[in-house]
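With one protein chain removed, the remaining protein chains of the complex are shown where they sit.
Note that the chains take the letters A, B and C in the order they are written out, and that residue 1 is the start of every chain.
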Amino acid sequence: MNLAPLQLCLLFSSALFCIGLIGALSRSNTILVLLGIELMLNAANLNFIAFWRYGANSEPATGVMFVIFAIAVAAAEAAVGLALVITIYRHQKNIRLQDATRLKG
Amino acid sequence: MTAVLILIAVATLCTAAVAMALRNLIHSALLLIASWTGIAAFYLWAGAEFVAFAQVLIYVGAISMVVLFAVLLTRQSRADVAIAPGSLGRVVLALIAGGAVLGVLVGAVLSTKFANSSATTPTVTVKQIGQSLGGAHAAALLVIGVLLTVALLGAVVLATTDRAEKEDA
Amino acid sequence: MGLSVQFLWLIPALPLLAAGIGSIAPSRDRTLASGTAIAALALSFLLSCGALLTALANPADHATHNFAWFELGHGAVRLGWLLDPLTALMCIMVTFVGLLIFIFSTGYLRADARFKQFFCFLSLFAAAMLGLLIANSLLLLFICWELVGLASYLLIGFWFHKPAAAAAAKKAFITTRIGDLGLLLGMVWLYDSTGSLLFYDGGNGVLEPSVLAALGGSTAIGLLIFCGAVGKSGQFPLHVWLPDAMEGPTPVSALIHAATMVAAGVFLMARVFPLLTPDALTVIALTGAITALMGALIAVAQNDIKRILAFSTVSQLGYMMLAIGVGSWTTAIFHLLTHACFKALLFLGAGSVIHAAHHEQDIRQLGGLRGPMKTTFATFAIGMMALSGVPFIFSGFWSKEAILHAAHAWDVSQLPLYLGLAAVVLTAFYMTRLMAEVFFGAARSDAAGHAQENPPTMTVPLGLLAVCAVGLGFLGTPYWPWLQHTLDPLAHVEAGGYGLMMVSIVLVALGLGSGWAIYGRKSRVKSSAADPLAVRAPSVFAFLAARMKFDELYAATFGRLNHGLAVFADALDRHLWDGAVRFFSRLGEFAGVVNRETDEGALNGGFDATSEGLRKRAHSYSRAQTGDAHGYLLMVAFGFVVLVFAVLLGGAR
Partner (left out) sequence: MSAAWTNIATSAHSLLERLPLLARDFTTDWLPESARWLANSLITIATVVVAFASLFALLTIVERKVLARVQNRPGPNRVGIPFTKIKLFGLGQPLADGIKMLTKEDIVPRAADQVLHFLAPVALLAFSILTFAVIPFGRQLVPLELDAGVLYFFAAGAATELAVFMAGWASHNKYSLLAAMRALAQLISYELPLLLSIVPVVMLAGSLSTVGIVEKQAGWTWGFVPHWHVFTPWGAAGFAIFFVAALAESNRSPFDRPEAESELIAGHLTEYSGFKYALFFMAEYFGMCALCGMGVTLFLGGWQAPLPFLEIIPSYFWFAAKLLTLLFVFMWIRATLPRLRIDQLTRLAWKFLVPLALINLGVAVFWALTADWTGAIRAIRWIVAGALIVGPFVLIGRKLSSGIAPRTYRYAT
């Protein structure tokens, strides 16, 4: 099997994405679910870099810029997400995601 | 070069997978941090030096701290960090869903014929990044600044205990 | 060291700045408030001297500096500064007299709690007045004119806790407003006719020959502008506010109602003199002459020291208007300048007396102040002789002579001359009466008995003003008419006319002699004793003492008319409009009742049924929101896979 480096990178990111997905789906701890989602986000970033590295470049730094902004957004997401986790903990004394259904219809 | 990439990929995927499977929350978090470091290594390998350092600074330096704090703040006893396993049905369902998505993605990647990329490696200097941050992406930079500020305030507001609320409880 | 016209705005800006500082300064810091005000005005005085030097370099020139204020329609509304000898001399007069009065005030209001506000208002007044003087636009002049009115209102009503002061402030404000309406109308008319309000604008200003020729002389515009002057300068028939304005503190009376503000009307007429047609001038001359005589007549029968001076001011302003009316505006300005000095002197002297006598203003209660208050007496006597027109060394003589000569030379009518000559006698008479009652004889009350000379802050300004009251007259004698020629190089000055001069000297002597004969020779012994004139002609004296019943007349005519109109409007509002409104409201109420019945009965039922159906449907949908985040994520994942297959099977590739 002869794979181009770009394909290797994309396989890497796909695998990372799925690991994040499986983690987020299978774990009941809200923090772990959040971390799984973080992993998926990172996988997406990985793709940006991979395409920047091997794709047809229209502009030199577009992929890099995307990743920088995505990292900043991820930081904001993590801060707010974990603050929400703490709030959930305060309300229901645990952080099991499946228990946090008080607002359901 | 490809060998290095495979090495990085295997290390990153292994740490991530083990982190998602472990029962000890602290170990999970630390392994995930290792995984993020692996991703930074990938960026370094790809030549995106600045992004790699930013990844380390933000994920390893900042987000990891927030995660660890959250872990420590949301447990009632030491035993709490060892969480009960999810129900078997959920795990199976998760594996099916993940496998399906992975299959689709891998299929798509393998079946696509990418144009043979140019041999030249793109380089980007810090100066170029700074110039595009201050030039073409200045608006986005401002929005990110506002977003981070709002997120900071929001996180503080969410996490602080209300005095009145405390009295009720 | 001249001051060029571009920087002319500094002259009013400095007092304005002082007013600003004063307004935010702490109330208890008296030195700061008075210090900034006095320093600012002193600087303005120096700048005015500089401006005069510049103006004298080329007296016939009207240096201007114009600029656009804002765009309006096709053109810009333009304002500007104007520098000519008239402006410069007036500025010097206002700043000099003002400065002395400011200094006097620091002594006069030493014990007042609102000392700071007083200086703030004074500075505001000075700024507005100076702005009025340097304006090269009727609009800017009008703005400052109204500001002057505002400052005057604030200062007359300075002791607003006294009902009389509050009422006098209102009266002054409203009465002058009547005249200002005329000025505004005249201004609008002028703008409509010429398209400009600038006085001098390189050939396009309203006072310049080309525009005047195009305008072709409009009596109405001149008379409307004169209305403003009538209000501000207390001319007949709008003179009623000026005596009442004496309710303000005495320095205010001196500054505003003797020296400067009331002169604004005269200044305005002198400024717009080229606009005035012969018909308008005739009206002005007659108004001035009537005012001069009437003021002098009323002054004879007053007992309040400040009111006597106030009516004397009315009379003198009449002289100035008379001079303008007979076509010699330079002599009007000459008299304005000399009058400003000696009237300020008289008012400050009166203030000195009042301050020393514990705010006793009734001349019948005073008396015998010659001994304890020597400086005040001496300076007051100089002022009195200047006002009376005692010949040769006192300034009032020369300026009054100039006016009388101009009136004599007027070819339309000699009536103003005769009225003016009559007023000369009366002026000398009532001033003698005032002197005799206040300073001679014996003290007729405790307040007068305990009077002491005032501190130097009050007497030094008196001395300086006395020097001016003597010296200023020599600037415009018929033998060396420097002032007239500086103001208007083309002015024709009557030399000669010794006969008329002799007549007026005789008349002055007559006035002085009769006054001394009646009041001085045998001075009053008791404050309650009747006035000698009142004994001889009671009805006339009472009529004059009641100020010729002008206030009553206005109350009976305009006041009643106004009241009737108000009653009519009230009735109209109460019955006609109110009834209509009530009818419509009833109608609305009825409609509402009908509406409610329909709504509750028919419509609600239908909507309720529909809403219930919607709610049930929505409830069944909301079950789909399980609150299970895992489930959502799972759905997304499977949905993604399904979508990919859908795309593949759909043959997109």
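To be clear about the criterion, contacts are C-beta pairs under 8 Å (C-beta built on N, C-alpha and C of every residue); 3 or more make two chains touch, one makes a residue touch a chain.
What you see is a predicted model, and the numbers here were worked out from it, not measured in a lab.
A.B. asks: Sort by label and list the shown chains the missing chain touches.
C.D. replies: Over the full assembly, the chain not pictured touches B.
A.B. asks: For the chain left out of this view, which of B:A19, B:I33 or B:L93 touches it?
C.D. replies: Of all options in B:A19, B:I33 or B:L93, contact with the hidden chain holds for B:I33.
A.B. asks: Touch as defined at the start, partner being the missing chain; which of B:L5, B:A21 or B:V60 qualifies?
C.D. replies: B:V60
A.B. asks: Applying the definition given at the start, please give the residues of chain B touching the unseen chain.
C.D. replies: Against the missing chain, chain B presents residues 26-27, 30, 33, 49-50, 53-54, 56-57, 60-62, 64-65, 68-69, 72, 78, 125-127.
The rule is short, and it goes like this: only the chains that are shown with their structure count from here on.
A.B. asks: Indicate which of the five shapes (line, ring, star, complete, other) describes how the chains touch one another.
C.D. replies: complete
A.B. asks: Count the C-beta contact pairs for A-C and for A-B, then tell me which is higher.
C.D. replies: Output for the comparison: A-B.
A.B. asks: Hey, how far is the Cα centre of chain A from the one of chain B, in Å?
C.D. replies: Each chain reduced to its C-alpha mean, chain A and chain B end up 5 Å apart.
A.B. asks: Residues of chain B that touch two or more other chains: which are they?
C.D. replies: Where chain B meets two or more other chains at a single residue, that happens at 90, 93-94, 97-98, 101.
A.B. asks: Note the residues in chain C that touch 2 or more other chains, in rising order.
C.D. replies: Expected reply: 630, 634, 637.
A.B. asks: Note which residues of chain B are touching chain A in the complex, please.
C.D. replies: By the definition above, chain B touches chain A via 1-2, 5-6, 9, 12-13, 16-17, 19-20, 25, 28-29, 32, 35-36, 39, 42-43, 46-48, 50-51, 54-55, 58-59, 62-63, 66-67, 69-71, 73-74, 76, 83-84, 86, 90-91, 93-95, 97-99, 101-102, 105-106, 109-110, 112, 114-118, 121-122, 124, 128-129, 132-133, 137, 140, 144, 147-148, 150-152, 154-156, 158-159, 161.
A.B. asks: Looking at the complex, which residues from chain A come into contact with chain B?
C.D. replies: The contact residues of chain A facing chain B are 4-12, 14-23, 25-29, 31-32, 35-36, 38-39, 42, 45-46, 49-50, 52-57, 60-61, 63-65, 67-69, 71-80, 82-87, 89-90, 93, 95.
A.B. asks: Looking at the complex, which residues from chain B come into contact with chain C?
C.D. replies: On the chain B side, the touching residues are 90, 93-94, 97-98, 100-101, 104, 108.
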